[in-house]
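Below is one structure, written out as structure tokens, with a few remarks after it.
All protein chains of the complex are present and in place, except for one that has been dropped.
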Amino acid sequence: MTGPSAGTRTFSWQDPTPTWQAGATMSGLEIWQAIAAGALPAPPIGELMGFRIPEVEAGRVVFAADAAPWLLNPIGTIHGGAIATLLDSCVGCAIHTLLPLGAGYTTLELKVNFIRGVTADGGELRAEGKVIHVGGTVAVAEGRLTDPAGRLLAHATTTCLILKPRE
Amino acid sequence: MTGPSAGTRTFSWQDPTPTWQAGATMSGLEIWQAIAAGALPAPPIGELMGFRIPEVEAGRVVFAADAAPWLLNPIGTIHGGAIATLLDSCVGCAIHTLLPLGAGYTTLELKVNFIRGVTADGGELRAEGKVIHVGGTVAVAEGRLTDPAGRLLAHATTTCLILKPRE
Amino acid sequence: MTGPSAGTRTFSWQDPTPTWQAGATMSGLEIWQAIAAGALPAPPIGELMGFRIPEVEAGRVVFAADAAPWLLNPIGTIHGGAIATLLDSCVGCAIHTLLPLGAGYTTLELKVNFIRGVTADGGELRAEGKVIHVGGTVAVAEGRLTDPAGRLLAHATTTCLILKPRE
Partner (left out) sequence: MTGPSAGTRTFSWQDPTPTWQAGATMSGLEIWQAIAAGALPAPPIGELMGFRIPEVEAGRVVFAADAAPWLLNPIGTIHGGAIATLLDSCVGCAIHTLLPLGAGYTTLELKVNFIRGVTADGGELRAEGKVIHVGGTVAVAEGRLTDPAGRLLAHATTTCLILKPRE
């Protein structure tokens, strides 16, 4: 992880069906706590991107990933899509942790401001999602991506539609 | 690619430095045509995500990817981050194809509207980026993600800062 | 309308209640056609801003306004808020024209890209809203603001929540 380089990587992912099915008996907060603890399968894209989930609490979730060389764009900085994926994950999950048992959500839109470029030796990136508002139908959250020095790298806001509990 | 499943995947990527260095002698259009033709290294994140670049012309670039099981979120649909990565790629590259020799750009922000959920048997996703405006300092582009039936899955707009030629 | 100047202006507005009540018997398309024809009260903010509605059809609405000196910010260009108001109007109304009798909508978010500055002698500004997608619950539209020469001044996208017919 010292700048651009060629490489080969192998990763594995689990079938996420048990995590999806857990929605029938666990709240969003319980589901993400279980994923963070390894008790439920992580999302496949999390394995693809190399995500970790170091913190989960009601209304706030942190995703982390290394600024790895396979996340680079041609100019040798972390691709905006990788940043958007981290931020999309943390803001959506932050909302999910405040939803009651059986309720789900779908993301309507995500906006990301890219503030500082990140190189492949940038160490651990932390994306902290926090809820701005959860109503009966719509929720809004924001996310902040920081580097190990605490500098702000990117900022995001999202709008999610809350899907009512299955009856 | 028939819905959620467990799996293992190995991918390789090239050092993108030659692509970055090509900016000294090739325009953005020439660079992306060379990447699409395999004559310059694709961005590492493109190998990670399984991207192809079927079309490159002045002001318009198409990225494509299969709706693969490693791109799923827990509820069995393609993660918004994967969609954002496709759209971020096509809109930025569309702008790049209109910049003169030596000029570069950096993405200031990206907004994505997620319109239809995409499952892992959704076939090829195509992200078409088109320029809305290229000025002397700032450029704006939009992107549309469609499925094999031509249905709109997501829409994006981006603002990029144009970096002047190195003198 | 020849650049920054001091001034005094008086405007009047109608009670919009008849327009709101018309939603019980008229579709969104019929309502906006009636407003454009002067048969129903225009929104008060339209009188405030000096808006006209020259074109209304299914999925497409045009709002127009003069680049007047009372819309200026301190640097002598049309304030972004005035541009956002024109664009918010045209994109929301474009969606409304495709909704069935009795259905309404509420705007969840609006994003505006400001592309060219507009001065107070800029003539008529035209904001054309077009629908990108109308589903059962959510709709997305885009808007383009142009000057009399047809140059693009600003671009917007919006996400609206569709409110079901009153039963």
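Some observations on this one:
Chains: A, B and C, in written order; residue numbering restarts at 1 for each.
Everything below uses one rule, namely that a residue touches a chain if its C-beta (ideal position, glycine included) is under 8 Å from a C-beta of that chain, and two chains touch if they have at least 3 such contacts.
Being a predicted model, the structure only gives us computed values, none of them experimental.
When the full complex is taken into account, the listed residue touching the unshown chain is C:Gly117, out of C:Pro54, C:Pro100 or C:Gly117. Checked against the full complex, the candidates C:Val61, C:Ala82, C:Leu98 or C:Leu125 give a single residue touching the omitted chain, namely C:Ala82. On the side of subunit B, touch with the chain left out of the figure occurs at residues 108-109, 111, 137-138, 159, 161.
For subunit A, the list of residues touching the undisplayed chain reads 111, 113, 115-116, 132-133, 135, 138, 140, 142, 152, 155, 157, 159.
Of the residues in subunit C, those that touch the hidden partner chain are 4-17, 19-20, 23, 31, 35, 41, 43-45, 47-49, 69-76, 79-82, 84-86, 88-89, 92, 104, 106-114, 117.
One rule holds in what follows: only the chains that are shown with their structure count from here on.
If each chain is drawn as a node and touching chains are joined, the picture has every node linked to every other.
Summarising the inter-chain layout, the chain whose CA centre lies farthest from the centre of subunit A is C. A separation of 20 Å divides the Cα centre of subunit A from that of subunit B. Each chain gets a centre from the mean of its Cα atoms; for subunit B and subunit C, those two points are 33 Å apart. Annotation: 36 Å between the Cα-based centres of subunit A and subunit C. The set of subunit B residues that touch two or more partner chains comprises 111, 113.
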